Every structure is written in structure tokens, then in C-alpha cells.
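For chain A:
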Amino acid sequence: MAALFGQDALTDNGPGYAFSQAPSSAAGGIRERSFYPYTDNGGSTLGIAGEDFTILAGDTRSTSGYNINTRYAPKVFKIGGDDSEGTNATIILSVVGFAADGQILKERLDTIVKMYRYQHGKPMSVKACAQRLSTILYGKRFFPYYVHAILGGLDEEGKGALYSYDPVGSYEREQCRAGGAAASLIMPFLDNQVNFKNQYVPESGEGHALQERPRVPLKRKETEELVRDAFTSAVERHIEVGDGLQMLVVTKDGVEEIYSPLKRD
Partner candidate 1 sequence: MFRNNYDNDSVTFSPQGRIFQVEYAQEAVKQGSVVVGLVSKTHAVLVALKECSSYEKQLLYINGGRYQGIDDHFGIALAGLASDARVLSNFMKQQALSSKLTYGRAIPLERIVASIGDRAQTNTQHYGKRPYGVGLLIAGIDVTGPHLYEFQPSGMTQEMVACSIGARSQTARTYLERNLDEFANASKEQLVQHGLKALKNSLPQDKELTIDNTTVAVIGMGKVGKLENFKLYDGQDVSVWLDLDSEEKSEDTSAATEGAAMEIDS
Partner candidate 2 sequence: MVRTGYDLSNSVFSPDGRNFQVEYATKAVENGGTAIGIRCKDGVVLAVEKIITSKLLKPGTNKRIATVDKHVGVVSSGLVPDGRHFVSRARDEASSWRRFIKSPIPTSIIASRLGSYVQMYTLYSSVRPFGVTTIIGGWDSEEELPVDGQVGSGPKMGAGGKDESLRSGGPGLYMIEPSGLYWGYYGAATGKGRQVAKGELEKLNLQNGTLSLLEGVKEAARIIYVAHDDSKDKDFELEMTWISGKDGPTKGRHEEVPAKLREEAEKAAKKALEGEDEEDDSSKGDKMEE
């Protein structure tokens, strides 16, 4: 052992890590060679489906631990379309969690949607794309893409469609969904503001007689405001969220991108 110097000095004084840090030493007992292939790059995403539009939004901060990697790392992407910029795309995807997996997942889905067009001569529907995304994720069931994905588009009837996924491909069409670091902060807010949870018609009665406030489809303008509010609040309460807000809005006219700054503290 001495032949290789005191390797243990390497991490004697750092934070604790889950694995022994000593490099495999000369015949020095059992060699620990574990490697954790994931990290969490923070950030948060949010999707809301409207009557004739779908919004996907994400902050643009990328972190590792307490470090900010960059203040501009997009989390929402166009899928498919004519070229690498996604011109004429009709489907959007947001990914949050382990950014490298997210990037690869996005590229895979994008390629598949483009190949679909190449082979079938027509664009892929959101519904088909949603199922395909689930299959991709489950395909790596035992070495998952560590991401929370949300897929958005318009369905056959032109209504806003939103699908959210767990890392191994379980998915569901929903009205709204928040993902990532501040999901637990944003989701209750959405429940209340989008689905009017815990809102009741005043004076409608007591106990079971109390009537829930009826749901009304959100207008695009107010939905955008809702998204902005959700992120402004999340930024206050979560250190991994901030810097910028990127929104992609799908309507029958295509995909529109909106960027607005968030606090950088």
C-alpha cells in the first residue's frame, strides 16, 4: 500500500460521498468501483393544456449542487418539423431532471418523429408520439432516463393535449402538470388555479352541500400569466429555479416561443 502513497488523503476532508474514494490501490483489499451515472441538474417545468392551445414552460437555470452551471439551458423543445430548428413542428417536449438524459431523450424522440414523416409521408399525431415516448422510456426500464418528461400538442380535434411521464414511461393525459425541482411548489397552485380545487361557490351550503366552483376553460392570455406567476413564486422558494422562463405555445398556427427573465439570485 505504501508503494502507492496515501491515497486516502484524497478525500479526507471533503463532504461525504456515498462511495469509498480511494482509487483501487495495489492489492489493497476489496476494490470498490462504483459509479453513479446520474446527477440532478435542478430546474422546473410546467405544462397546461387549454381549449385550443398547449403551453409548456421551463426555467432556464442548470445547476449542480449549489453551483449554477449556466443561466440559459432550455428545457422545452420542438419535436419533429422540417429541419434541425424544428420549423413547422407541431409537438413540444419538456424534460427536467438529469439534463444529459433529457437531451438524448429529446434527440431520440425528434429523430423518431422525423423518420415517421420520412416513412409515412405525414406528420405524427401527438397521441402516437405520446405512446412512442412511453415506449422509449420503458425501453430503458432497468437503466432509466432520469427525467420527468411532459409532451404537448394539439389532438385530432384541435384541443390542447398534454401528456406527462414518469422516468420509466408511465404516462397520462392531463390538464396540467408541473415537473422538476419545484413541482411540489407549483402543482398545488395549479390544482387551485387551473382545476379550481378547493374553490367553492360562496354561500352554496355547508358540508357536502358545498358546491365546487365549476371549471371553465382557460384563455391563453390568462394561462400565460398563470405560468409566469407559478415560476415567479417558485423562484422565491427554490434555489434551483431561476434565471429565465422559456415558454413554448402550440396553437393551430404552429409553435411560438416566449422568453422572459426571472430573478437570478
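The set was built so that all candidates are chains of the complex that A comes from, given by their letters.
Here is the rule we go by: a contact is a pair of C-beta atoms (placed from the backbone, for glycine too) under 8 Å apart; a residue touches a chain by one contact, two chains touch by 3 or more; residues count from 1.
Values in this document were obtained by computation on a predicted structure and should not be read as measured data.
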**Prompt:** For chain A, which of the options 1 or 2 is its touching partner in this complex?
**Reply:** 1
**Asked** Taking the complex as given, what residues does chain A use to touch candidate 1?
**Response** 80-84, 107, 111, 114-115, 117-118, 121
